[in-house]
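The complex appears here minus one protein chain, its other protein chains still in place.
The first chain written gets the first letter, and so on, giving A, B, C, D and E; residue counts start at 1 in each chain.
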Amino acid sequence: MFFHRQELQHKASPDKPDPVYARKLQEVLGGQYGEITVAMQYGFQAWNSHLPGKYRDLLFGIGSEEFGHVEMLAVMIAQLLEDAPVEATDAAVKSDPTLAAVIGGMDVQHAIVAGAGARPVDSNGNPWQGSYITASGNLLADFTANANAEMQGRLQVARLYNMTDDRGVKDLLSFLLARDTMHQNQWLAAITELQTEGVENLPVPSRFPLDKEERDVAYQYINFSDGEMAQEGMWAEGPTPDGHGEFTYVADPPAGVPMPPPPVPDPRLYGTVPLPGPGLISRAADKVKDALSGD
Amino acid sequence: MFFHRQELQHKASPDKPDPVYARKLQEVLGGQYGEITVAMQYGFQAWNSHLPGKYRDLLFGIGSEEFGHVEMLAVMIAQLLEDAPVEATDAAVKSDPTLAAVIGGMDVQHAIVAGAGARPVDSNGNPWQGSYITASGNLLADFTANANAEMQGRLQVARLYNMTDDRGVKDLLSFLLARDTMHQNQWLAAITELQTEGVENLPVPSRFPLDKEERDVAYQYINFSDGEMAQEGMWAEGPTPDGHGEFTYVADPPAGVPMPPPPVPDPRLYGTVPLPGPGLISRAADKVKDALSGD
Amino acid sequence: MFFHRQELQHKASPDKPDPVYARKLQEVLGGQYGEITVAMQYGFQAWNSHLPGKYRDLLFGIGSEEFGHVEMLAVMIAQLLEDAPVEATDAAVKSDPTLAAVIGGMDVQHAIVAGAGARPVDSNGNPWQGSYITASGNLLADFTANANAEMQGRLQVARLYNMTDDRGVKDLLSFLLARDTMHQNQWLAAITELQTEGVENLPVPSRFPLDKEERDVAYQYINFSDGEMAQEGMWAEGPTPDGHGEFTYVADPPAGVPMPPPPVPDPRLYGTVPLPGPGLISRAADKVKDALSGD
Amino acid sequence: MFFHRQELQHKASPDKPDPVYARKLQEVLGGQYGEITVAMQYGFQAWNSHLPGKYRDLLFGIGSEEFGHVEMLAVMIAQLLEDAPVEATDAAVKSDPTLAAVIGGMDVQHAIVAGAGARPVDSNGNPWQGSYITASGNLLADFTANANAEMQGRLQVARLYNMTDDRGVKDLLSFLLARDTMHQNQWLAAITELQTEGVENLPVPSRFPLDKEERDVAYQYINFSDGEMAQEGMWAEGPTPDGHGEFTYVADPPAGVPMPPPPVPDPRLYGTVPLPGPGLISRAADKVKDALSGD
Amino acid sequence: MFFHRQELQHKASPDKPDPVYARKLQEVLGGQYGEITVAMQYGFQAWNSHLPGKYRDLLFGIGSEEFGHVEMLAVMIAQLLEDAPVEATDAAVKSDPTLAAVIGGMDVQHAIVAGAGARPVDSNGNPWQGSYITASGNLLADFTANANAEMQGRLQVARLYNMTDDRGVKDLLSFLLARDTMHQNQWLAAITELQTEGVENLPVPSRFPLDKEERDVAYQYINFSDGEMAQEGMWAEGPTPDGHGEFTYVADPPAGVPMPPPPVPDPRLYGTVPLPGPGLISRAADKVKDALSGD
Partner (left out) sequence: MFFHRQELQHKASPDKPDPVYARKLQEVLGGQYGEITVAMQYGFQAWNSHLPGKYRDLLFGIGSEEFGHVEMLAVMIAQLLEDAPVEATDAAVKSDPTLAAVIGGMDVQHAIVAGAGARPVDSNGNPWQGSYITASGNLLADFTANANAEMQGRLQVARLYNMTDDRGVKDLLSFLLARDTMHQNQWLAAITELQTEGVENLPVPSRFPLDKEERDVAYQYINFSDGEMAQEGMWAEGPTPDGHGEFTYVADPPAGVPMPPPPVPDPRLYGTVPLPGPGLISRAADKVKDALSGD
């Protein structure tokens, strides 16, 4: 169950409205790595969790905070939109270049659709979608997804921090940056904890029997481009992070196998198939004959 | 420039067609974490790279291999579809329960749209989309995204391995599992290398000045759910992975700040605003008067 | 701020797993009118609200409950998936027609992507998206959207109630049906309250000056199909619900106006335009000449 | 069958081109609540209708008019785009701030993709999609959806009316506003008619037996936020609109039930499960053993 | 303006319901190349047309017919769904393998969402979207898009024809196949007419000055794969269809140019850039210094 308190975790009011910035801020509300994404992602990981205890508590504990971040950003955006221009613009922009930038730079749906309100979309107006989130049931994979989400998210907030001079906005972003610092650190710590405890290991999924994979290519760097410097990295020699092998470098991909012959599906799908004739491909011809004779 | 050779990196032919499995295999071709995603993701990261050298060579070297994996899976799926049923099914299923499962379980667009061919979609028929990929320009964030993608991908391939008895399919998946093992290890090694060399550090982005974030909440676990076990993890006490702090545990979120007063946008957006009267909110009233008087 | 308690509002456990039903239940979790939609819709309406007080309290009070409904359905679905089949199916289905139905009827991403977990998608696997929600800032319009959402939602739950014999599932749906009954009634009551108090009126938006619309067609039923029975409804005669007019019935649409002449855009867009010649359209010709001469 | 006449229901020509406004006008052509939505929505409701007669005639009669509205807006937009800028802009904008606003504010696909033509997208360029429409087969629910669509639509047109000074555009919008007034009234009248005739009733769906829902929570306002004013509305006391109960107000949600134990799916999905040991969860352990032993 | 007559162009009733086939038939209603696509495509091409007369009349004349085809398919699908199963299925399928196929093969949203009605989606349940259509303003390009759409459409209808034994369905498909034959022929004839009259020519767009393209590669087949047979086609030697050149075959792509040096964007975007040091890249270093010094 979720309970709501009509307070915000941190002050979320701009010094003054700025509809162009409101549009930009949508990215960290409703974008691929916005707050809706992390709130939903941690929620689904918790609801789908197969083990109770500290890891699930962690997901619930942070996930609920993120719903509060969704709220802070939505409230901030609504205030940034308070003076969004709604009038005819032709005459106005002639004498006011700033207005021209506003007209061009704002999300027009903020006014037309939401009446100066926040929306569940990114900074280009693409609606948030469920395919942004990851919840696989494997916590080592999912915590890596979480670490990535918090990194991308903090990176975007840092960029947005430099795109405004508004002290109210910067104050909120300063708070969000710190929380993203925490969450990055937290998921990285949790990844270590999972392996330290032996709950999960590398490579993901670690309980799949290694002898069922083709082990001789499991630690080879095979170079499909002609840059030669990739052999200089830790991924090209030395022990592998999963502790099961040694990296090797293969400068030229070994020869492959020939393409298999093209399949010949049912002729009633009307695909283009070889013509019958002296070079007749009998399998296709027989199929066609069989299928059409009884039709 | 890309060059193509009419060979496959590994044999990709099933022992026999299986249209239901073909649908499932679409997930690792055109799904959120399928081969199109990693091929495109490494490509965009390389094209957008701001530094030449080993990291970009790595992205090009592996990205091109992934395009070849797209090809192997597409060719495999086309062969799995060779005998996809195209006939009227009512009578047929009555005597053949297996056919019933096929009718129900296959992707009908494989027959209707593609004529027994692979498609750039996932196992539920959702088209692949550009929003699956990540390329932020920050390599520490992006390599974490890559590690995550390879973990999710190997996890899905491992699940698919258990869903078939076809030796030809299993043989290909065995190869892909090994390559995913390599790629997981490789991105984790590259993450270490970036930090060892001092090219990037935690928290991402590390060059954003830490004193501009609200440091006092940067390492606090704040518990917004009532599970108490989250305090037992490495994320609740001890040093933080970024090396800059110590985790602390806050069992109860501190009091927040009151919601700001609702914004009062231009009345010509026709939002619902407070009624004038004794309790008149003068700001709103003035706005309405101003806007309508000159209209 | 949102706080989470590790309890459910109502018991949400099935008597036994049923992966086919799990897929169906996704509709009311992540579909157009599922619980994610109403939770997000009420949230955005509250965050964007321009007046504090009982209407906003209502939105917060119910919106938070809906997040708890998202949770109950996710938890239920995860349990329904506990025995989802993951093995090769060919041999199995031959002796077990029920398994054939399961193979065909389940959402394969439940196993491949989520490892037997709930997903933010509908019953066809389409990801939930932000464009499902409505938050316009006009409460009369939005509460009508809410009433509609609760009606469609209860309709779908009622249909799903008949699609299972599982008493655990039926028990949860019985609870959700009752809450939807409440929420339908509540939004309809709120619609009345808004008008009773004079906060909003019909037609939406009521503060747009009626004399700026073309009043002579504001209450006409104009019949563009040849069915004659539409003239027998309350929408074809008598007073209008907005209290400002009388319905009239127009059996045959009046003559329209001719199509305007086609526009002639810049020739550098290479659209197909009339050929010069005796019947030359001079405007187009001049444009082309002007544009190309200076190029 | 649909027949087309090369006339427009109302004049649809601007006084002069305005590509920025053309973009904004796309919202009511191809947006969530644009004319394509209502045309398609009424069409599908009619085609899916289970009863012939006045209600279906109404849907056909209005639906066909809406296709004509799609046409008027498309024709208007094409004319607004006649002078869309297609040239290099750097030098030009330096001396002309209005052009700067145009460059920034127009939909660039209008020029690049459509060659100065209307498109089936909204004002942010999101393509129209089938998930915008509602056609459930239950007319009381669907007519409420229709009333909502007409309200949101008229609200957006009213906002757009204030965003232009062009008399030609305002003239068309004035017509559309009036038709939206009619359609709002009409669907509200039809909702009343359905209930007056006893064809449908509240709560939707009214033929679902009420005794199968958990009646004791069917009229409770349960307050999941801490705002106290929601108890002052008509939704918190007094008779319910469906005529079957009395609203009550529950200030504090009653205690819930504990979360069910997490499910333990097949180990071959490689989800993270509890470790075996003294605190062994035997069900999980047995499952793993069973599954892997025979593999 | 569009007018509707409550008749169908052709009989559209199945002999008996078949919900699995109803799902398949959705492809040619709401799929990429379904009837909604061609109706909308011809409509937008007509509304955006820059020349009045026979070509625009053609678009209007056929486009309106296609809206009638949308209607016929929707009506057919609604009838096919009349007996869609809505009950609990576990017990039922055990004794009825056909029911198993139905449960698995039908679109579950047909029942849950639409109450046994047609939907604006394809056979996998993906909603129709505006990005399926093409209307560029250039009639030679667009008529080629139309010819393609009619070919793909007829191909899909032909495949669907073989997937049913229902005489009512086959009768309707037989009609649609004939109309698609007409429409394929018609657009091909219109393509010829455009060129015969000199309204448009190859290559599209023909009014772009050829001397502004790099003419020496305008007719070269450059072979980026290692198959050698592509040199045997009409595209590798002989005159080109546009009448302006001769095809040549280039077996090996000529050497390219080196990759440009990576760009160095503003450091406040926190992308990964080269480290300063002895091998310092001065441009990047200066940028960083400049940006941060004033910050």
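Everything below uses one rule, namely that contacts are C-beta pairs under 8 Å (C-beta built on N, C-alpha and C of every residue); 3 or more make two chains touch, one makes a residue touch a chain.
Quick caveat, the model's predicted, so the values are computed rather than measured.
Shown chains touched by the hidden one, complex as a whole: A, B, C, D, E.
Residue E:204 is the one among E:92, E:204 or E:275 that touches the chain missing from this view. Among E:30, E:115 or E:274, only E:115 touches the chain left out of the display. Set against the missing chain, the residues A:8, A:81, A:145 or A:160 yield one that touches it, A:160.
Although one chain is not displayed, its contacts with chain B can still be listed: residues 1-9, 30, 40, 43-44, 47-48, 60-61, 63-65, 67-68, 70-71, 74-75, 78, 113-121, 127-131, 133, 135-138.
Take chain A: the residues that touch the chain left off the picture are 18, 20, 23-24, 27, 31-32, 97-98, 100-101, 103-105, 122-126, 155-156, 159-160, 162-166, 224-227, 253, 256, 259, 261-265, 267, 269-275, 284. Residues 1-6, 49-53, 55-56, 86-91, 93-94, 96-97, 99-101, 103-105, 107-109, 111-113, 115, 121, 124-127, 136-140, 194, 197-200, 205, 207-208 are the ones on chain D that touch the missing chain.
Assume only the chains that are shown with their structure count from here on.
By the document's definition of touch, common neighbours of chain B and chain C comprise A, D, E. Between A-E and B-E, more C-beta contact pairs join the chains of B-E.
Distance between chain centres (mean CA atoms), chain D to chain E: 25 Å.
Rounded to a whole number, the gap between the C-alpha centres of chain B and chain D is 27 angstrom. Each of the following residues of chain C touches two or more other chains: 1-9, 32, 53, 55-57, 60-61, 63-65, 68, 75, 78, 86-87, 97, 100-101, 103-105, 111, 113, 115-117, 121, 124-127, 129, 131, 136-138, 140, 155, 205, 208, 224-225, 227, 253, 256, 259, 262-265, 269-271.
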